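Below: one structure, written as C-alpha cells.
Only one protein chain is missing from this complex, and each of the others stays in its spot.
Every chain is named by a letter (A, B and C) in the order it is written, and numbering of its residues begins at 1.
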Amino acid sequence: MSSPSKALPAWIDVGLIPLINILLAFIVSGIVIFIIGEDPVEAVKIIVYGAFGNDYNLGYTLYYTTNFIFTGLAVAVAFHASLFNIGGEGQAYIGGLGVGLLCLALDQYFPFWIILPLAIAASGLFGAAWAYIPAYLQAYRGSHIVITTIMFNFIAFSLMNYLLVNILIEPGQMSPESRDFAEVAHIPTMQQAAAWFGIEMSNTPLNMSIFLALLSCVFVWLFMWHTRWGYAIRMLGFNENAANYSGINTQRLIVGTMCLSGVLAGFVGINEIMGVHHRVLLDFTAGAGFTGIAVALMGRNHPVGIIIASLLFGALFQGGAELSFEIPTIQVEMVKAIQGLVILFCGALAYMARPTVERIFIAMIANKAVAGEQANG
Amino acid sequence: MGGQSAPPPSIEPAIELKAISKSFGPVKANQNVDLKVLPGTIHGIIGENGAGKSTLMSILYGFYEADSGEILINGQKRKIHSSRDAISFGIGMVHQHFMLVETFTVLENVMLGAEGAPLLNKSSQSAREELLKLSKEYSLAVDPDAMTGDLPVGLQQRVEILKALYRGAEILILDEPTGVLTPQETDQLFKILDILRSRGVSIILITHKLQEIMAITDRVSVMRAGTMVSERETAETNKNELAELMVGRKVLLEVDKTDANPSEILLEAKNLSYSEDGVKKLDDVSLTLKAGEIVGIAGVSGNGQTELLAALSGICPLQTGSIKIGSVKIDSDNPKTPKEFRDLSVGHVPEDRHRMGMVTAFNAQESAIMGFHDDAAYNGKFLMDNKAVEQHCVRLMKDYDVRPEDPKLKSANFSGGNQQKLVLAREMDRHPKVLLVGQPTRGVDIGAIEYIHKNLIAMRDAGSAILVVSVELEEIMSLSDRILVMFEGRIVGEVDAKEADARQLGLLMGNAGAQTEAASSENNSNNIHSEEIPA
Amino acid sequence: EDIKPAVVFDMGGKFDKSFNEGVYNGVEKFSKETGIKYREFEVTNPSQREQAIRKMAQRGADPIVGVGFAQGPAIEKVAKEYPDVRFTIIDSVVDLPNVQSVVFKEHEGSFLVGVLAAMASENQKVGFIGGMDIPLIRKFACGYAQGAKYAVGSAEVYSNMTGTTPSAWNDPSKGSELAKSQFDKGADVIFAAAGGTGIGVYQAAKDAGKYAIGVDSNQNHLQPGTMLTSMTKGVDVAAYNAFKDAMDGTWKPGLHALGLAENGVDWALDDNNKSLITDAMKAKVKEARDGIVSGSISVHDFTSDNSCPAL
Partner (left out) sequence: MYLLLLSTLDSTLRVSAPLVLCAMAGIFSERSGIIDISLEGKLLGSAFAAAVVAFETGSAFLGLGAAIVTSILMGLLHGFACITHRGNQVVSGLAINILASGLTVTLGGAWYGKGGQTETLSGDARFSPITFPGAEALVDVPVIGPLYIELISGHNLLVYIAFLAVPVTWWVLYKTRFGLRLRAVGENPQAVDTAGISVTFLRYRSVIIAGILCGIAGAYLSTGQNAAFGKEMSAGQGYIALAAMIFGKWKPVPGLLACMLFGFLDAMAVRLQGVELPGIGEIPVQFMQALPYVLTVILLAGFIGKAVAPKAIGRPYVKER
C-alpha cells in the first residue's frame, strides 16, 4: 500500500461521504437554529420524523419526490445531450394544462381507463410542445437553449394566467381555477390503492403517479444506456463532432431529446392536476422545475441518483414544513435557508470531505498493515 | 548536424533528475527515473506509448509533482511545485497537446503569462516587436494577429515554440514536436534547435521517429514501462538498436509490401469544391480510387485534406461537384449522410481521434461501434444488445492487438497508439470497399506503426481502395502506390510512389518554390500556380 | 371558553403587505389582548393548504382561520372531516354548517378611494396598479374606476397589472416603473393593490411628488404626505372577531359579506393624510358612501359577471 489509492471503496464514496455531507449541513443549520434559541437536536428530530416518521408524513414526502423525479429526469435527459433545460418549470406547467384540458373535455363522457392514458399522453405532449420551440431554435437557429427556456417559462406563466382568468375559470368564482374534474378523472390516491389490498393508510396527496415516476426512471435508464437512441444522445452530449461523424442527425436529435425532456417534465401535470388538485390552478408547479435542476445534478444525471436526490428534496420540503409547523419561531424562510445549506453541503461541497476521509482511510489501512507486520514479526 | 562532440562529463549537467517516481492511482507512470542532460546538448527520449515520457517532462515542468525524487538544475537542488517555478528556473516546454488558447491571437498566446506590465498596451507593443525579431532570427514566420484556432497545426506548433523562445528558456523541452510537421518544417525546427544548442540552450526532445533522434540529438535515453532502461551516445547507436531497446523485440522499420495491381474504380470524385465562411477549402478536386491500391495524399496540414476526407465520407455536404461510389452518384442535389456513405461501404478513420474518431468519455465497447450503432447485430427491437457489443469489442481488441483488452475501460484511458488501433479496427473490420484514413499513425509508437501499416497493406491486398492522408511524408511514400499532393485545397500533382522522393514532394507541397510559411498563411492566391510538375 | 385558535396563511406569507398581513395584524392583536397563543402556518405550495388545515384540526385547534380564496376547497374538505371544529374562511365562500365565510365588498371600498383619487387629481387622470390579473384584483380596479368616474365624470383611469408569476406580488422595482409610466401619461394618483409591489408604487409617488393609495390595511404611514389614503379591508377585524367570537361563544357560521354598511371596507383618514383630504373631498366621499349604503348608488361587482363597464 505504498501508493495513495485514489479509488476508495464504494461504501465510502456513495455511503459514508454523503452521510458526512448531510451531517455537516445539519451541523451548520443547527448552529443557526441554536442562535435563534431553539434546540437543534429537537429540530433535526422533527425534520426526520416529519419526513419519514409515519405513513402520513412519508406520503407527503413521496408526493414531492414524485414531482422531483419527473423534473429531475427531464433535466438529466437534456443534460446527457449537453442541453441545459431550465424550462422544466414551464414545461411542467403546460403539461398540467394539457391534462386539465383533456380531463375537462372528457370527464363527462369517458371512464377512467380511457381518460388516464389519454391524460398521460396529453401531459407529455403539451410538455414536449413547450420544449419543442426552444429545441428547434437551438438546433436550427443556434439560439441558446438557456435563454429560450427561461423565456418560455415566463411565457407559460402568462399563457396560463390568461387561460385561467379569462377562459377556464368557473363562472362566478373568485379563484382563477377551472371547475373540479369528475371522479373518473382522479388518479387513485395511495390510500385508495392500499385499501384495495385491505391496507389502511393515511390520506395524503401521494397517488399512483409515483408509479409513473418510477416507471419513467426505469424507462430513462433503459433508454439512455440500453438503446441506440440513448447511445446517440450521450454521444452528442460528449462530442458533437463524433456524433456527426457517426452519421447522427444532430439537429433532429436535439429536438427529439428536448421533447423527451419536455414529456418527462409534463408528467408533473399528471401528479398535480389529475392526482392531487383535480382542477387546473395557478402556480401548482411551485418551483419543481427549478428544483429538478439541483436534483438532476446531485443525482449525477442517473435515474438511481435522481431517485435518491428527489427523496432528499422531498424530505426537506415535507420535514421542513413540519419543522415550521412544530416550532413556530422557525419560519418558512428559515426552513428555506436550511434547505439551501443542505443543497450546498450535499451538492456543491460534495467533494469537500473526500480528501480528509481518504487520508484517514489510508492512514487506517497503513496502521493495520503495520500492526499486521508486527503481529507477524 | 548532430554529432557535436559532447562536453566532458565533469561539466555540471543542466538538468539532473534523481530517482523520480510518480503514480497515478495504481499506475506507476515513472519509477526511480534518473536523467542527466548536459548543457548545450540535445537529449532525446524515446519509448512506447504510455512509457512515461510525458509524465516525466510534466514533472520537470512543474505540471505534476513527483511522489519522490530530486530535481537539480545547473547543480542546484530545486523544488518545482508549479509551472511558475519551472519558468523561473528557465525551463520552457512545448507540450504534446498544445497549450494554446484557440480564441486568442498568436500575439496574445505568446504574451500570456509573460506580459510584463499590468496594462497590455505597452507590453503588447514590445511583445510584437520581440515576436517579429524572434520570427526573423529563427525564420519562424507567423502572423501575430492571426486567430490561433484557425491556424493549421504546424503553425500552432510554431506558436508554442515562439512562446518558449519569448520567455528566453535556457532549458527547452519538446514533447513530440514533429508529429504534425512536414519534412521541411521538421528540418526547419531542427535548424532552430541547432541554433539554440549553439547558444548553450539545453534541449530535451521526445519523439517516436528514430531518424530524428539520429539526426539531431547528442544523447538518447530510452524509457519502457515507467523506467529508464538505457542511455546511448547517439553517435554510437543506430535505429535498429534503439527500436529494439524501446519495444523489447526486433521491429521491422520498413514497410514490406508487394506491387499493387489496381482493378476497377470504386470511388470517383469529380470537381469537388467547398468553401466555408467565404474561404475556399476545396478547390475543384477530382480523384479516383481503385480496388487494390493505396492512394496517399501528401500536403502540409490545413491545405484541404480535412475537408476532402469530410466530403468523401459525407460529413460535410457537397457544395459543388459529385462523388460516385460504385453506381451511386452523390452531389448537392442527391446528398447522402455519413451513415449512408457507410452503407455504401465507405470506412473512415478520422485524422483526429479525440475530436471525431472516438468519444473519450465512452468505454471502449461504446467507441467500438460508433457509426454502426444502428446495426441489427447490436440491437434488439428496442434495446441494445450490450452483450453483442461487448463480444464485438473483445474480438476487435484480440484481432487488432488493442491493449489492455478491456472493453469496459474508458476510451480516454487507452494510450494514443491503442486508441488509434481501436478506431482502425472498428473501420477495417467491416472490410469496407473504400477506406479513408487520416493520419494513421500520429503520435503512435513504432511498434504500433508497424502493426497498423501491416494491416492497411493486407486490406489493400484483399481488394479495398484506400486513401491515406498523412503529413508524414515517409509514411506516405512507403505506404502508398500513388501519391497526390494537395495545396490550398487543390490537387497540385500526382506522383508514382516508386519514383517519388522527399525533396520533390516537399516542393510540391510548398507549391513549387513558394516558401512554406507563405504557403501556409491564408489567402496568398498570387502564388505561382504550378498545376503540373514534370517528374 | 378556552380556545386553541389557529391560522393558516396563504402563499405570499404573513408579511405580504396585503390580506395575509391584515389577518396577521388581527390575530396578533387578539393574542396581545387576551394572552392566548395561536398556532400558525404559512403555506408555500398549493398542496400544503389542505395539509396544514387538517393538521391544525388534528391538533385540536379551534377555531381555524384560513386566509384567501385559494383555501376555499381545502377548508371545505377538512371541514367535512372535522364537523365539530369551527372554520373561518376569508375571501371565499364555503357553505357548511361549521364554516364561517367572510367576504368583502372590495368594490365598494375601492369606489370610495376612486372618488378621492379623482378629486385629488389635478389632471383628472388616475391610475391603478394590480399585482396579477385575477378576478379579485379586477374587482378592486373596477370599483375604483367607477368611483373615479362618479366623482369626476371625465376622469381617465389607467390600469396596469404587474406580472403573471408569483413574484408579481413582490416586485417593488416593477411597481415603481409601472407607477412612473402612469405618471408619464399624466396620472397623479395611483391606487396599488399589489402586495409588496405596492411599496415600489408608493415610493415612486413619493419621489415624484404625486399621490398613492394604499390597500388592505391602513398604509398611510408608509409615505406620510404622499399617501392620499388607503382602502382598508377589515380582514384584521374579521380574523380578530373569528377568534374573539369563538372565545365568547358568539361565533356564527354562514356567510358574512362585509361592505361599507358593515364597516368591512373603508378609506383611511389619520394624521398622516389629513392635510391632503379637503373638505370637498370629505363631503363627496361621504355622499358616495351614503349612496352605496342606502342602495341609491349601486357599485358593479366585477366578479358578478366578469365584466367591468367602467374600465
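A few points about this structure:
The definition used in the following text is that contacts are C-beta pairs under 8 Å (C-beta built on N, C-alpha and C of every residue); 3 or more make two chains touch, one makes a residue touch a chain.
Just so we're clear, the structure is a prediction, and the values are computed from it rather than from any experiment.
Contacts of the undrawn chain with the visible chains, over the full complex, involve A, B, C. In the complete assembly, the contact with the undisplayed chain comes from C:S159, out of C:Q71, C:Q146 or C:S159.
From the options A:A51, A:L106, A:I120 or A:I293, the residue with contact to the unseen chain in the full assembly is A:I293. Only one residue in the set C:Q223, C:N241, C:N272 or C:T303 touches the chain that does not appear here, and it is C:Q223.
The omitted chain makes contact with just one of the residues A:V146, A:A182 or A:L214: A:V146. Across B:I73, B:A86 or B:V180, the residue that sits in touch with the chain not pictured is B:A86.
Against the chain not displayed here, chain B makes contact via residues 24, 61, 63-64, 82-88, 93, 95, 99-104, 108-109, 111-121, 123, 163, 412.
In the full complex, chain C touches the hidden chain at residues 13-17, 21, 133, 158-161, 163-165, 167, 170-174, 176-178, 180-181, 184, 196, 199-200, 203, 206, 222-223.
Along chain A, the points of touch with the absent chain fall at residues 36, 84, 133-134, 137, 141-144, 146-148, 150-152, 154-155, 158-159, 161-162, 165-166, 290, 293-294, 297-298, 331, 333-341, 343-344, 347-352.
Simple rule for what comes next: only the chains that are shown with their structure count from here on.
Between the Cα centres of chain A and chain C there is a gap of 36 Å.
Chain centres here are Cα means. That of chain B falls 75 Å from that of chain C.
Centroids of chain A and chain B (each the mean of its C-alpha atoms) stand 46 Å apart.
Residue numbers of chain C whose C-beta contacts span two or more other chains: none are found. Across the assembly, chain B contributes no residue that touches 2 or more other chains.
Here chain C touches chain A in the complex through residues 11, 13, 39-42, 44-48, 50-52, 55, 69-70, 72-73, 91-92, 132-136, 163-166, 303-304, 306, going by the rule given at the top.
Across the complex, chain B is touched by residues 3-7, 222, 226-228, 230-232, 234-235, 238-239, 241-242, 244-249 of chain A.
Listed in rising order, the residues of chain B touching chain A in the complex are 23-26, 28, 67, 313-315, 337-342, 348, 350, 355-362, 366, 370-371, 373-374, 378-379, 382-384, 386.
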